[in-house]
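Here the complex is missing a single protein chain, while all its other protein chains stay put.
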Amino acid sequence: MVLLWLLIVPLVASPLAFFLRRRAVMERVNLVAFAVLSCLGAILTAQVLRRGSVSFWNGFFYADALSALVVLLTSFVSLVCSIYAVGYFRQDEKSGVFQEKSELQPLLVVPKLREYYSLTPLFVFSMVLVALANNLGILWVAIEGTTLASVFLVMFYGRETSLEAAWKYAIIGGVGLSMALFGTLLTYYSAHRVIGTDTLSGLNWSVLVGNAVQFDKPTMRLAFILILLGYGTKAGIAPMHTWKPDAYSEAPIPAAAMLAAGVLNCALYGLVRFYILTSRCLGPEFASHLLILFGLLSMAVAVPFILVQKNFRRMLAYSSIDHSGIMVLALGFGGPLGVLGMLLHMTFHSITKPLLFFCAGNVQQHLKTELFREAKGGLVHSMPLTGAAFLMVTVAVTGAPPFSLFLSEFTILRAGFSGGHFALAILFVTFLVAIFSGFLIHIANLVLGSDPGLPPGETCRWKKFSIVGLASVIILIGFWIPAPLFRLIQGAADLVTGAR
Amino acid sequence: MHLLQDAAFGDRIITLMAALVLVLQIAAVGQRWIVSSIRIFAVQSFLLAAIAGIIAYFNHANHIYVAAFLTLVIKAGLLPWLLEGLVEKIRIRREIEPLINAPLSILISGCLTLVGYVVASSFYHPEETAGRAALGHNTLAVAVALFLIGFFTILNRRKALTQVLGLLSLENGLFLAAISLTYGMPLVVELGIFFDVLVGVLVLGILVFRIREAFDSMDVSKLRKLRE
Amino acid sequence: MNTFPVATIFALSLAAYSAGALLSLATWRRPALCRYVCCSSALAGAVFGGLAAVLGVLQRTPVHWSVSSGIPLFAYSFNYDALAGFFNLTLAILAAAVSIYSFSYLKEFEGKRNIGFFGFLFHLLLLSLTVVFTAASAFFFLIGWEVMALVAYGLVTFYHEDRETRRAGLLYIVMAHVDAGCLLLGFALLMHVSGSADFASFPTAALQLSSTQQAAAFVLFFLGFGIKAGVIPFHIWLPAAHPVAPSNISALLSGIVLKAGIYGMVRIFLDGLGVLPSWAGLLVLVVGVASAVLGVLYALMEHDLKRLLAYHSIENIGIILIGLGAALVFRVAGHPQLAAVALIAALFHILNHAIFKCLLFLGAGSVLHSTGTRNMEELGGLIRPMPVTAFCFLIGAVAISGLPPLNGFVSEWLTYQSLLAGFGATGGLTRILFPLAGSMLALTGALAAACFVKAFAITFLALPRSAASGNAHEVPRSMLIGMGWLAMACAALGLGASWFLPVFGPLTEQVLGQSVGANLITGRGFVVSTGLGHGGTVSTAVIGIGLLVLVIPAVLLVSIAGKRFSPRRGPTWDCGLPGLSAGNEYTATAFTKPLRMIFSVLYQPRREIQSVFDVSPYFPKEIRFESEIEPTFEKRLYVPLKDFLLRVAIKMRAIQAGSIHVYLAYIFITLVLLLLFGVRR
Partner (left out) sequence: MIGLLAKTGLQLALLLLIAPLLGGIMKTLKARLQTRRGPGVLQCYRDLFKLFRKGMVIPEAASWIFSATPYIVFVTAALVGLMIPMTATDAPLSLFGGVLAVVYLLALGRFFLALGGLDAGSSFGGLGSSREMTISAIAEPAMMLAIFTVALAANSTNLSEMANVAVSQSWKFLAPSQMLAFAALFIVLIAETGRIPVDNPATHLELTMIHEAMILEYSGPYLALIEYGASLKQLVLMSLVVNTFFPFGLSSNWTLHGLLLGLLFYLAKMLLLACLIVLVETSNAKLRLFRVPELLMVSFILGALALISTFLF
């Protein structure tokens, strides 16, 4: 039942926000909806921890530890983002971003906000659906849904550049997802002689996973390749990552944060589902070789762009490319440690990433630029809180202790060693160090420095609150992890490795 | 009369149609006029619908009728109509030179067809060729080729609209693969996919429209502001 | 011995540090109060820490306790053994001095800078150091290690308005992260073999290491800890970062944070990696010698007081490494007694260097505080306005030059002894290395003496060279107390060495299973020997007494033979040149000119002289002289590396050229290739 509510809440929130066209109301609708969603996520977690798996409509909707984790993270991210969004858009409105004549037509405030506040719930809905759909076809449909819902968010500001970004996002995403669909099709084909096609449940993951062993092997190989490329595109794995910097730097901050911390998980979730089938059918080697290749490639691609980056919004995108690379690599390393590391990383990444976007958003709104060159440093004088948080989260997101991402990266490294990939592990650490250096150098030069004499920039209470709150969560999670959460992650890991 | 029960006959028909589809696709690669490439797409979709119908008829799989019907309505009817409307609205009829000139593109699509055959043969199961259940199995190669060529069209064409067309024909390839391999997906999935395609085209259409207004051209190779 | 108090008292010190961090952050709006809170809590933590350390060193059985984080295998586990105790003792002595000193030093921050934030970082630094020295698991160690680096970065860039400071800070943090990466790999390797993160599990695991794995681990750890300790050629961050920090922090950085690297080496090389092959020890030895000699040679050319001290840290780290390397070699050669002596030499020099380097940095801080410049060429004559500071600095200078009867001499003496014995203890041609290392050590000592003659004389003696140093004033009392406490420690550890050395007994017993601390002492307890029955003896106590007693005949000679002993003040004769002015004085540059010419191969000095004249070139109006030496490692090694990386990165940017067709082409090509790869059987 809770599954149904998880889907209904955002689905209702969207039209509500659309028709109650007053700003304050729309804000409240979003906040309430996502708060409720988070509670439901917690409840789902509790149920899953108790019963192992929850299903509804004879297994059309199905939630195990893995899906519960993704739902929990999605709801958390959407809640945090909705809190920040309030302050963010108020500031936009104050500084008259909407009024200024854009290339198309003078954008009116309310319609724009309406666009955001009614699309976001749909966006979240499709993300939740991704996690809850048992049928792999529906899974695909839902992921396609996230693209469609977010295209308009990407071109929210209606600049030429945002149109360009939206176009690249849509086309590359569309192509990628059609590959994923092909992969799904082939999986269905390789399974259909075992299960039979006519039944509706013929694509249900919970059914497929049982007898994945008897699937048709060559078909499965091709299927996994296509799935990897397809969902990899959505997760932004190199060389399918190219849409990311554009989309992330053009979308409004809360939407970008959701893309980075929410959609990423969904895409990887789909990948993991198929990885389970593939490794059951073909054994782990075939999949893990490909995964390691693409993971390292993504990290390698991210490094130079972070080292010589001019634009801090784009820099965040490359960081998320790097992180999806890390997770894919972890999955490739495999073994209980590798999978655990990947899921830990997914969790910690989704908790940490939004703050990075929020800080960047504050800076951008305050300085009216997203180029380091024009920012001229000394930020800490005009926005001490944001500056400090920015430095902190930079360190946190690049996986330095005492922050939580260090735990996951340490686990992944150990997985690499126990998998016997010594050289790869060294490469992994080298990339991590390089990315840390590049990131910190840029951000430190942005935050520190002599006072450029700007007016104090931290006025909005909502933004302050979201930043302080999230920062304290990040610090806390670095030192201590709630036992249920870890049990959930562990459960998901066992699911993937087939230990349970 | 007995002809209409003979699976072999149906198989031949299907193969013939599939070949036609492929020819159309390759023709679309060389095509200059947007409107005519839209029409080509419409015809292609119609043929697909027909194939679906034949398969449905020959092994009495009723849910494929639905798929066939949907294809007929949406892909062969609705979408071409919408797109032509769009063309009318933005008054850009002619595709400027593709990135790779026509002969070379056609050559490449030939190679891609070859790749399609290689891929398809890798999981082709001869024991299934006998009997009506195997209807249309050897159209798989065509499907894969369709997919690849559609992809190639997208990255070869400069106009936003023709990229959308490429995406659609790529979807067609998937559809052909679906019906020929497994007689379609479960119905829910089919519906979902069709819905997505529809919405996707609408979204892209809006995008095309806005791009046209912002840049007063549809040449996406001009969209190069966002770069390192 | 009852181990209960150690744990509790230690916990108290941790609590004091953490509470101090939060409180000073909480009270940042009221600077004066904040200053009180900050310094007093740090002092309390230091006192508790020192107390726990003394007990911890003396106790035979280590104390071990652990706190769980949410994730299994990642536990916050402490292990308080003799080694941890020793390093905590060092930390406590320094922390006490610095927190007393800071009490007045921080006054100048009031109204200008956020003392609360400073106090926060300061306490975190002390806390993380304590954690590093007591962590029982690699995971916890790494956390402490990295927190230490990050906090140190925060403190180094405390004056971040200055561009140089920011650059130095970044250089520091990047190097620090590189070393963290090396450690991460090393520990991951060990954990892969041992299957546990506990240090305790490493020695047994090390037995299963293949020789290549062991070598790899050794290299990784040596890189990691070496970068942190600032050994040549990984030292470039050190002279950049230490001087720009606030002086009380520079004192801690050079005094104890560097030692964290040495701590790691002792912990891992002697305990964690099993018995290392002798090449490892010799490598450490050679690197140590190189660091010592090059460090002091670069220090000689520095005229920035704090940079000079920073380079001397490199030198002393080198001396410590010499002892450590010798210990490693002796252990594998089967001379545990000898290894123990060498190890004691290294450890004792760690303590000594910590104390006098901290003292010297605090002294430099006082000079900076009252004159506002670190450039020695603008100083001079400070001994009259600030006599106490001058005296403390002199003590430090004598101690760091390894001159008797102060503490630096004892540890260097032990180092010499172990090197001397090393010649007999090892075979083959490598044995030549030991006496040669000894002679290089002698060179280092003499050059250090020269350098500190320069540092002290140019800064404190003769006439002031600028108005700033002309109207300097003595610093407030608490700063003097802080320095005086360390000066006393120098004297005490020097003269009382023979009573202090037995402390190392349990330490060497724990690390090497050899307790030689006791039999280092002969002759009624005030003579230090090698404890090997041969090698020689020395007694700083007697030397001290002798120096005092022999003053009597000197005074007698002067006052009896010289009936009319009547010192008359007069102008400096200066070979009859009239009117001595600061312009006549020898400058620091002039003082080191001979050495600059002798070692010109290393320095590659560049000088330019412009003389401005109106009538004839023989009567110049003014002469502008400018001389600088080439920073070899930066110029030859690091800058090219950096440039290469950036060039490659900039080339790589072509990937993201903005054309959607190219982007799609990437995907398409990948797809086709993978499909063909997928279908091959």
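For clarity, chains are labelled A, B and C in written order, and residue numbers in each chain start from 1.
In this text, a residue touches a chain if its C-beta (ideal position, glycine included) is under 8 Å from a C-beta of that chain, and two chains touch if they have at least 3 such contacts.
What you are looking at is a predicted structure, and each value in this text was computed from that prediction instead of being measured.
Q: Omitted chain: which shown chains does it touch?
A: Computed over the complete complex, the missing chain touches C.
Q: Touch as defined at the start, partner being the missing chain; which of C:A26, C:L420 or C:L602 qualifies?
A: From the options C:A26, C:L420 or C:L602, the contact with the absent chain belongs to C:L420.
Q: Where the complex has a chain not shown, which of C:V542, C:L602 or C:L645 is the residue touching it?
A: C:V542
Q: Given that one chain is not shown, which residue among C:P404, C:G482, C:P506 or C:G678 touches it?
A: Counting the whole complex, the residue in contact with the absent chain is C:P404.
Q: Just one of C:V67, C:L550, C:I623 or C:L676 touches the chain that is missing; which is it?
A: Of these options, the touching residue for the absent chain is C:L550.
Q: Which residue from C:V54, C:A75, C:A200 or C:L436 sits in contact with the chain not drawn here?
A: Of these options, the touching residue for the absent chain is C:L436.
Q: By the contact definition given up top, give the residues of chain C that touch the hidden chain.
A: Residues touching the hidden chain, for chain C, are 381, 383-384, 394, 398, 401-404, 409, 413, 416-417, 420, 423-424, 431-432, 435-436, 438-443, 445-447, 449-450, 452-453, 456-458, 460-463, 523, 527, 534-539, 542-543, 546-547, 550-551, 553-555, 557-558, 561-575, 577, 580, 582, 584-586, 590-595, 597-598.
FYI, only the chains that are shown with their structure count from here on.
Q: Work through the pairs of chains, note which ones touch, and then classify the graph as line, ring, star, complete or other.
A: complete
Q: Taking every chain's C-alpha mean, which one sits closest to the mean of all protein C-alpha atoms?
A: Of all chains shown, the one whose C-alpha centroid lies nearest the global centroid is A.
Q: Measuring between Cα centroids, which chain is at the maximum distance from chain C?
A: Farthest by centroid: B.
Q: By the contact definition above, name the pair with the higher C-beta contact count: A-C or B-C.
A: Most C-beta pairs in contact, of the two: A-C.
Q: Using the average of all C-alpha atoms in each chain as its centre, how far is it in Å between chain A and chain B?
A: One centre to the other, that is 32 Å.
Q: Would you mind pulling out the distance in Å between where the CA atoms of chain A average out and where those of chain C do?
A: 44
Q: Which residue numbers or ranges of chain A touch two or more of the other chains?
A: Touching at least two other chains: 167-168, 171, 175, 218, 222, 245, 305.
Q: Spell out, as numbers or ranges, the residues of chain C touching 2 or more other chains.
A: 653, 655-656, 660, 664, 671, 675, 678-679 - these are the residues of chain C that touch more than one other chain.
Q: Can you check the complex and tell me which residues of chain B touch chain C?
A: Residue positions touching the partner: 99, 112, 115, 118-119, 121-122, 148, 151-152, 154-156, 158, 220-221, 223-228.
Q: Can you check the complex and tell me which residues of chain B touch chain A?
A: 119, 122-123, 125, 147, 151, 154, 160, 163, 167, 170-171, 174, 177-178, 181-183, 185-189, 192-193, 195-196, 199-200, 203-204, 207, 210-211, 213-215, 220, 223-226, 228
Q: Provide the residue numbers of chain C that touch chain B in the complex, in ascending order.
A: Within the complex, chain C contacts chain B at residues 653, 655-661, 664-665, 668, 671-672, 675-676, 678-679.
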